[in-house]
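Of the protein chains in this complex, one is absent; all others appear in place.
Moving on, here comes subunit A:
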Amino acid sequence: MQTNTTCPYCGVGCGVVAEHDTTRCDTLVSVTGDPSHPANQGRLCVKGSALAQTLGHDGRLTHPRINGLEVSWERALDEVGARLGRIRQQHGSGAIAGYLSGQLLTEDYYLANKFFKGFVGTPHVDTNSRLCMASAVAGYKRALGADAVPCCYEDLEEAELVVLTGSNLAWNHPVLYQRLRTAKRRNPLMRIVVIDPRVIDTCEIADLYLPIAPGGDIALFNGLLTYMAGKGRLDRDFIERHTEGFDEALAAAQLEAPDIETAADLCGVDVERLETFYYWFASQLHVVTLYSQGINQSSSGTDRVNAIINCHLAGGSIGLPGAGPFSITGQPNAMGGREVGGLANQLAAHMDYHTPGALDRVTRFWTTPGLVPTLPEGPGHKALALVEAIERGEIQALWIMATNPLVSLPDANRVRAALKKCPLVIVSECMARNDTLEHADILLPASGWAEKDGTVTNSERRISRQRGILPPPGEARHDWWIICEVARRMGFGEAFAYSSVHEVFDEHARLSGFENDPQATPETGYRLFDISGLAGLDRTQYDALAPIQWPVNASAPQGTARLFEDARFMTPSGRARLIAVASRPAMQRPGSDTRLLLNTGRIRDQWHTMTRTARASRLMHHRSEPFIEVHPEDARQASVQNGQLARLHNPLGEYLGRVRVTTAQPQGSLFVPIHWNDQFARQARASALIAAFCDPVSGQPESKQGRVALSPVPAQWEACLLLGSDVTAPLEACDWWARIPLAHCQRWQMAGEKVPDWRVWCERMLGQAPTLWSEDETRGHFRAACLHGGRLLWWLAVAPVGTLNPMLGDIGWLDDCFVLETLEPTQRRRLLAGRAASGEDGGATVCSCHQVGEKTIARAIAGGCKSVEALGERLACGTQCGSCIPELKKLLTAQTERREEPVESTPA
């Protein structure tokens, strides 16, 4: 059976087709791109393609727990209701807080917001979208008067110039990247500019790359505004008729960047490149600037967003096909959260606390015959302030839904301490283990993707159905149901009496249109977010809902692709605002020891804290361990080698990871992935190194400008232990470890300083002497395997530090050995070699979709494949999701260059 639904990962919001064997209730057969979905038109990235492999009941939270003990739902809900009620009574509504997530569906989100703000009466509800989108929201609101993304994905294809800044689109929004790539191929005149401190894979598509100094964004766009003014490239008509604040914004820009030379100096880019970019931008009307976390995650994130929007307003490139400042969200339903008002500074349905009449309007809307909501009067604590309020003891109860803040919030060690201190921590979660659960008093098992039923909104304001295909495992329940049950127990049942999720959606749609008159002004009730056209859907219609972009109302029943085409903005004056901005230094300052700047971000094949993506073993191959990307010169100064383990540290915490020396990383700055956590590695939470500073407007943390010191980890040995069972490896002897779930075993990477007698270690720590072993004692190499009745129980390889991984290569064959009932003698003989036979080692995986390794690709290149297409034809690599194409290109270039190098005889 096939069901159309949406992917639960990034903000592109791709439609997928889930193939379902109706006799199985725990997993799907396959997940493929939905050709009928406008966002992706059949494309799908590697993460989405692997969705079916992330399912299954293993590792799911299936029963409510109180203090670690399984209890019935009745008991758990009674406990939650009673304790929240008691805290509310004793300490007031403001002692209760909710921390929500862009992983929630809109319906869950809507009810959570209604529950906390409307009936518990606490303003302290924030969401993990604070960590990725808050600055984009604040910037849009300042400039456009509403959190309204003006663009749609077609604009990327119709633009003459696409500027990607602070966005590694190739890795983080691969399907949009593919769309852009295709568009560029079709339109050779299209130009793409990539602005990023790192040479990212997205650069592969760039006509021009600006290696901007971290924090140089405002100077760069202020310089652009100055340039546009100086070259007479402003849209004077548009500025005069539809904007305000231009003069101040230009003055500020000219003050900071009076000429290109100054701008170039400030943003660390050479003048010629910068002028090229300025010229391109200034001479085109159809410009899309696409930005994401690289812009937002800063203590001046909102100003950065406005610096970008300023240029679009000054050039009139907004509200037109192929034009506009386009924020791409990180999460599947960050937009849905923004729509329901899930952030602490929002009230509901695009109404803020200070929006005239909003409190009264929402109160009236939520009032039932027997209940009147008690809305708080003003905004609550944003995420970081929430932590501080817990520390101060003001917040007594925290209910976390669908997120893992102990990994994702900055200064994560401090968050841990705060949570430990919080008298009541409730967590609604679908996985049985994560860093946050360890601090929960009450655990509520929630449904996960393929079970959850509702809607999500993607980055282009497109609402799509995420459909419930599988029943939740065990006693897991939908988040909206859990909220309703708690609400009922706290006496709010009348306002939470829904028989089905479509009724929640209907209420949400009705609220968006409630007293929302497009003829009025924002001051008199007009909101841009209006999906009243979707109100009144019955269950059948709701189930049949096709993807549609808001606003959807009487004047736009088919939805709205692009906003502000009439240049009527949501400010009181109806004019868009240019904001005077100036660069500010990062709040995290270098110390005498913490000289290096720390950039953080995502990798191609993992999602957030890996609770789901790590379940698909093929997603673990692209980057298997936590790592640190370092410029060669910084590596030299810190005495760390490529492939070695190193330590990042500052007064807040430490991070251990494997060094990747690369010139793609600018000197003086490091990059670490945000994904790893205590479930997968020792000391690998990037957030532990990030100080809790945030943007004064948006409250978004400065996650990309940490300050750290780099030093080698003084390990002597490294080991790779494959365990056939799910038991935790013996980690006593190691100074570092990482766990890599494979398809049939758990791979534990370990490192340590003190060298044990490995044969004794095996016997003592793993409980059995090795059945077979090999050693090269002088070199410190040891390998062993244990078989029982012909079946592989564990496998171990030890080598001097830094040499193990390159030596092992791809261990897929070993992984497969774990499922064999009996190893044939030939297989057994190959066990310690770690691979079936020579020549079959494909090397590190490059193409995850088709599992094609680097060595296989190198052989194909050597064998005559001269292009990405040729490689695709021979090996199928890069033909599915295409996100490895940049790497394929690199391999092609590298190998060609090597071949063309003059052959010199080098002394041995």
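For this structure, a couple of remarks:
In this text, contacts are C-beta pairs under 8 Å (C-beta built on N, C-alpha and C of every residue); 3 or more make two chains touch, one makes a residue touch a chain; residues count from 1.
The definition used in the following text is that contacts and distances are computed from a predicted model.
Remark: of the listed names "NAD(P)/FAD-dependent oxidoreductase", "Nitrite reductase [NAD(P)H]", "Hydrogenase expression/formation protein HypE" or "Nucleoside ABC transporter ATP-binding protein", the one matching the undisplayed chain in UniProt is "Nitrite reductase [NAD(P)H]". Contact with the chain that does not appear here is found for just one residue of A:Arg392, A:Arg636, A:Arg829 or A:Lys866, A:Arg829.
From the options A:Glu154, A:Glu775 or A:Asp816, the residue with contact to the chain not on display is A:Glu775. Residue-level contact of subunit A with the missing chain is found at 771-779, 781, 787, 799, 803, 807, 825, 828-830, 832-833, 835, 837-839, 908.
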